[in-house]
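A short write-up of the structure that comes next.
Here the complex is missing a single protein chain, while all its other protein chains stay put.
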Amino acid sequence: MSSDKPWLVVLKRSAVILSMVIAFFPIFWLVSTSLKPFDEWANWPPIWITDRPTLQNYRIVFFPEAAREFAAAQEGSLDYKVSGSAWKSFQDSAIISTLATFFSVVFGTLAAYSVVRFRTGGENYPFQFLTVRMFPPIAVVVPMVAMFSVLKLSDTYFGLILAYTAFTLPFSIWMIRSFIEDVPAELEGAAMIHGMGQFKAFLTVTLPLIRGGVLSTALFIFILNWSEFLFALVLTSGDVVTITIQVANYVSASSGKLYGVQAAMGSVSTLPVILFGYIIQRHLVRGLTFGAIKR
Amino acid sequence: MSARLELSDLHKRFDSVEAVSGLSLALGQGEFLSLLGPSGCGKSTTLAMIAGFLQPDQGDIAINGESQLRVPPHKRRIGLVFQDYAIFSRLSVRSNLAFGLEAQGVGRAERQRKVEAMAEQLRLGHLLERGGHSLNMSEMQAVALARVLITEPALLLLDEPMSNLDATDRADLRGELKQLQKSLDQSVLYVTHDQVEAMSMSDRIAVMRDGHIQQVGSPEEIYRRPVNRFVAEFIGDPPINIVPCWVKTSGSEICVNTACHNDLYMGHGDLSEGTHWLAIRPHVFKATHEASENSVALPVRFIENFGSEHVLHLQYGEDLVGVVVPPGFAEGRDLIHVSLDAAGVHLIDRTSEAVVRRRAVEVAA
Amino acid sequence: MAQESLDATAMKQAAPPRRRGLPFNVALVLPAQLTVLAVVLCPTLIVLWLSITDWQPTSGVTWYQAEPVWHWNFYDLYFDDRFIGALLRTILVVCVCVALELAIAIGLALLFLEEWPWRKLAVSAVILPMMIVPVDAANAFFMLFNERGPINHIISLVIGEAFEFSWLADPDWALLPIMLAEIWQWTPLMFLLVLTGLMNLPENQIRAAIVLGASPARIFFRVMLPLMAPVIAIALLVRSIETFKIFDPVYILTRGGPGAATETISMFMYNGAFVYFRMGYIAAAGLLVLIVVISICLALSKPLKRHHG
Partner (left out) sequence: MPSGNGNNSGKTRRRFLQGTAATAGLAALAPSFMMRPRRASAATLDDVHMEAAKAAKELAAGRSVTLTIMQPSGSLGNVKPVADKFTEETGIAIEYVEVPLGEINQKVLLEAVSKTGSFDIALPATFGIPDLAESGILVNLDQYAAKHEPEDMQQDALYATGDYYKGNLYGYQTDGDTYVMFYHKDWLENADENKAFSDKHGYALKVPDTWEELDAMMAHFHRPDKGMYGGALFRTQFFIAWEWWVRFHAKGYFPLDDDLNPQINNDAGVKALEELVAASKTLYPGARTNGLFENFEAFGEGDKFCNIGWGGTQKFLNSDKSKIKGRMAHGPTPGGMVDGKLIKTPYFNWGWNYVVSSVSPEPEIAYLFTLYACSPAMSTVAVRDPGGYFDPFRGAHYKDAKITETYSKPFLDAHEDSMRNSIPDLYLKGQGEYFDELRVNLTAADVGEKSPKEALDDTAAAWTRITRRMGKRSQKVQWDFLKSIYPAGVRDILT
């Protein structure tokens, strides 16, 4: 508020710069590693920025032939061996994340509307959904494996979509609820006076007003689905491969990991999340607090 | 202990807007000065500069003759009551009152004593243990006032302290505040847009508009001798009537015709011939039931009832004018006879909007 | 129906909703409700059953035919050092991570509270970590804390001799990179929450405190922090719940090892269920965790409720 002393300003600016460096450093390292040729992955001292940048790691991720060539070239290094393309994991993740997001947002919007405008189930009803998010997924994963085995849902798109939809519903219901609450019910009332049914009034009056909010919710949930790991790890066994599973797959033997390849896969797989994240930056707080804190 | 304040040639600009330009003002010791103006006139900016939240672009702020520009807010010995009272909502009333003392490092016992005394003085005893968030507006107002008074500020700044209160609380508070100020001999700068507050409490009023001081003077002066159309219109309730007039001059003598009254001699002054304005307080019209020599009959359009007096709205040429009459005066009548005393009207220059100064006044023939 | 719901408060007080309207609003919540039931309630019932059996896939029977052992799983859990250890370790991780996240977040938020050039851009830059896929973030930290990674390199440069410490293989230190990864990734969220809270603080209360002569520290602790309490409560609640579930970084960085040195509750249960395949036993552990978590959450959910109310 009052004018700061110069040394204080310098200190503050340095702190800001330091925090930015720390925020960026792991990502820098990921990207930097993804561009390193094989023999620099585990060099000592580590190479910060390679002199010989290569796209080889990215080729290994996406082109099985490149992976096999690479493996053949690295004679004796049996641990550094990959095969198969990551395309499938992007495809699978895209299908699962998109559909699960769609269901979550549609179901969530309907439920949120019902909860806000009709007080369905009373004051405490929405909390029931919230408890879903408090469940450690690992606690339900064991019975889900059992249940899925009976229902033949293991290792299927539908199984993961079901799990993702359920576990993101708390977010969609609570976020969209907070958006609907921002729109006065009187607006719908005005439409209803003109003879419109209530649900239609919601669709034609309120929904367009909260379109941005619903879209943000969708992106937010897409991010969650795209990044999910535990369910994918346990509920799939090879037919379905999500990107997180693919990343974890580039692990070799007891010895170590395919740093460069893993970094390449990591850089690519996290890109959509970063992009969507910044698009909805304004709503991140609302999302991650279930709509409790608004901007 | 109470202080003088001098503002000289203050300027503050936000982007393209000159919020305060060339403001100079002096507040004497123990004086109650109101800074009166419509919202956006720059009075809050001025206040923020005095308090030290804003640094003026130019000019000086001096308390007791010492420049405050390099003094941080908390060292200026200023007490500030905000429009929203800014009660620390998470603290109890007691802690709110003790906050300033605590910050100054006053001992616990002393703090306790002063809080009790202040609570006693402002009749807040029953609120002391309540949480800040649980108070109603008038309680907040009182606590806010007590919270600054307890630190014995050299200068008390009040920023629209009554705008959130309802009418009766306001009326009560005006008296109490004035009394308190007198008994403490406290210098007060009172910022408001409400002329009633300013008129009823102030020793002097500074009327402000668009970053400029329009006029500084006692309430009487401001009311009787506004310097321009803005001040004339801003002060007075019911509001002053402004009607067009046509000016004839011979030498420096001015003769005015209005839509209904002719040949009003306004004495000497500098004014061009042509259309100008007449500002006439509603009290200045003399309303009668019977016609008299220089009265005109005006049709009654509607009546506002203020209880102790009524305001008749009469058709005056193309305008409506308000005329104050006793209750029941216009009962069942369509026409009222109105005469006008030229001594009580203000002639306003159409181009400069300034009130024309008249050297001598002669009653119209 | 329509008229009643015009005004939400009126609706709330409205005498028993008309029968015709009721199915409609219930129908609206039905898809969400059914999904949740399918994926949460059914498994919970199955957990109840499994927790009293000693079902192990290696015994070759399907889960619904497993032999009940009644309370013995719980009895064993009570004496299972690894389970208790994982529980305590998880609580430690939650306390350390959430506390540090909050402390750093508050510090950062205060830095970003004042207006300065490029501030918005800097905020976007600082929150980058929370935009990263957690598995990728964990991988990045795996590389950073590799014995041949840049962290060791920096330490080497500082101390002036080669430092090749294998953080993740040392039982005493392996938890550190995991916690740092978690803190790195989620401090930005905490920061955003706190910053939002700070920016929405009533400015005049702070100004009032300034004019009353309070020092910056006093203003912060006596005025700002109390005002921030609800926001901070929500932030702590949300982050504690999420941190309690911590899995991805542990899995990627250590798998709970070396030994059980970094086994958090999720990792313990994963290892138990999917490495040792002691499904019944882990179901019992899961049930205990569920009960604990839900009761804690119900107790703590008041701030959320208040904010929404």
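As written, the chain order gives the labels A, B and C, with residue 1 at the start of each chain.
What we mean here is this: a residue touches a chain if its C-beta (ideal position, glycine included) is under 8 Å from a C-beta of that chain, and two chains touch if they have at least 3 such contacts.
Remember, it's a predicted structure, so these values are computed and weren't measured experimentally.
**Student:** Determine which of the presented chains are touched by the chain that is not presented, and list them.
**Tutor:** A, C
**Student:** Which one, C:Pro202, C:Pro226 or C:Pro258, makes contact with the chain that was left out?
**Tutor:** That would be C:Pro258, which touches the missing chain.
**Student:** Considering the complete complex, identify which of C:Ser59, C:Ser124, C:Ser215 or C:Ser295 is in touch with the unshown chain.
**Tutor:** C:Ser59
**Student:** Of A:Thr50, A:Thr98 or A:Asn249, which one is in contact with the hidden chain?
**Tutor:** A:Asn249
**Student:** Suppose we count only contacts with the excluded chain; which residues of subunit C make the list?
**Tutor:** With respect to the unshown chain, the touching residues of subunit C are 54, 57-60, 63, 147, 164-166, 169-171, 257-260, 274-277, 279.
**Student:** Considering the whole complex rather than only what is displayed, give the residues of subunit A touching the chain that is not shown.
**Tutor:** Subunit A touches the missing chain through residues 42, 68, 71-72, 74-79, 81-84, 145-146, 148-149, 152, 154-156, 234, 237-239, 248-256.
Criterion: only the chains that are shown with their structure count from here on.
**Student:** Going only through chains that touch each other, how many steps at minimum separate subunit B from subunit C?
**Tutor:** Graph distance in the chain contact network comes out at 1.
**Student:** Out of every possible chain pairing, name the one holding the most C-beta contact pairs.
**Tutor:** A-C
**Student:** Would you kindly tell me how far, in whole Å, the mean C-alpha position of subunit C lies from that of subunit A?
**Tutor:** It comes to 15 Å between the two C-alpha centres.
**Student:** How many angstrom lie between the CA centroids of subunit A and subunit B, rounded to a whole number?
**Tutor:** Going by mean C-alpha positions, subunit A sits 60 Å from subunit B.
**Student:** Residue numbers in subunit A touching 2 or more other chains?
**Tutor:** Subunit A, residues with two or more chain partners: 1-2.
**Student:** Please set out, as single numbers or ranges, the residues of subunit C touching at least two other chains.
**Tutor:** Expected reply: 207, 210.
**Student:** Looking at the complex, which residues from subunit C come into contact with subunit B?
**Tutor:** 202, 204-205, 207-215, 218, 222-223, 226-227, 229
**Student:** For subunit C, which residues count as touching subunit A in their complex?
**Tutor:** 1-2, 5-8, 11-12, 17, 21, 24-26, 28-29, 31-33, 35-36, 38-40, 42-47, 50, 62-64, 107-108, 111-112, 122, 124-137, 139-144, 146, 148-150, 153, 156, 164, 184, 188-189, 192-193, 196-197, 206-207, 210, 231, 234-235, 238, 241, 244-245, 247-248, 251-252, 265-266, 269-270, 273-274, 279, 282-283, 286-287, 289-290, 293-294, 297-298, 301, 303-305, 307-308
**Student:** Could you please specify the touching residues of subunit A with respect to subunit C in the complex?
**Tutor:** 1-2, 12, 15-16, 19-20, 22-27, 29-30, 33, 42-46, 48, 103, 106-108, 110-111, 113-121, 125, 127-147, 149-150, 162-163, 165-167, 169, 173, 178, 185-186, 188-189, 192, 197-199, 226-227, 229-230, 233-234, 243-244, 247-248, 257, 259, 262-263, 266-267, 269-270, 273-274, 277-278, 281, 284-285, 288-293, 295
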